[in-house]
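Okay, structure first, notes after.
Excluded from the complex is one protein chain; the other protein chains are retained at their positions.
And then chain A:
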Amino acid sequence: MAIIELDNVSKVFPPAHRGAAPVSAVEDVTLHVEAGEIAGIIGYSGAGKSTLVRLVNALEKATSGTVTVDGTTVTGLSERRLREVRLGIGMIFQQFNLFSSRTVWGNIAYPLQIAQVPKSQHQKRISELLHFVGLADKAHSYPEQLSGGQKQRVGIARALATSPKVLLADEATSALDPETTRDVLQLLKKVNVELGITTVVITHELEVVRAIADRVVVMERGRVVEDGAAFDVFARPRHPTTKRFVGTLIDGVPTGATLESLRANHTGRLVTLSFDDESLPQSQAFAELISGGIEFELVHGGMEDIQGRSFGNLTLALRGEDAAIDHALGRLRERVAVTEAA
């Protein structure tokens, strides 16, 4: 069941100044996020992903189309009714956006006050949340006394305070170093798995998506250009933008300078085998080559693991009689994608 439904949603910002053209940030996007999944929305800056995520909790009002969250149509809702909806949607930010005038405790108490949770229950809920994010000893610190990773943990605790069903993460790890990023992503995964909270992660880093997303949505110029299960998008990217993103993380078929350099350093025919979990296993492919009397070495590429399923592109330098190589490749082609460098 979809918990977030965007149907033909567009957002046009009025011109920044007289004479300028209106800015179309989101164009005719239809996107359904299933309950319990982690959807990663990826795109370059300016692709409209931050605007898109703000349409969900109506921090930005859609120009057209409908947005429905957990059965409530958000578009056209009054400010008063929106407040109730927002209590069910947590949000975390790139710059954490903690209240510098409040302690960690005070930051987490704030949404409880808005939700009119009786003060007698604050103690229990806040310490529960602090334990969950691993900051039990920081309750009385002020934000400026915390590291970036700790700040984002407070942000997560604060976003979870009112037990929302949906968590929106807007570039939540973009201001963090790689190690802290991993920790925070693990925490987001924990939020999803242990609390069953549907999570929408906005990012420009494919690493983030690879680490936690079940589903990948690629945006470009306000439009969704690709949308699919994480494994499929990584293993078989279709749109050029998706291919570019995936290419930064995963070695594909070598081209250009990479190919030149491989040619210079290796003799033989360069052939790339693209494995995935439906193709011939590597061991059988290699056995085929060996039985044909073909010498080979692995010169480029590697295997990736996405959500427990593996795939990858392995480029081999093959040496032997051309006829034997052609014969072996012919047999391999039936069960695995084969690309020979021209």
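Going forward, a contact is a pair of C-beta atoms (placed from the backbone, for glycine too) under 8 Å apart; a residue touches a chain by one contact, two chains touch by 3 or more; residues count from 1.
Just so it is clear, contacts and distances are computed from a predicted model.
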Omitted chain (choose from "ABC transporter permease", "Na(+) H(+) antiporter subunit A", "3-oxoacyl-(Acyl-carrier-protein) synthase" or "Response regulator receiver protein") - UniProt protein name: "ABC transporter permease"
Residue of A:114, A:136, A:249 or A:287 touching the missing chain in the full complex: A:114
Touch with the omitted chain, as defined above, among A:98, A:201 or A:246: A:98
Options A:84, A:260, A:295 or A:340, residue touching the unrepresented chain: A:84
Hidden partner chain, residues of chain A it touches: 57, 59, 79-80, 82-87, 89, 91, 93, 95, 97-102, 110-111, 113-115, 142, 144, 158, 162, 168
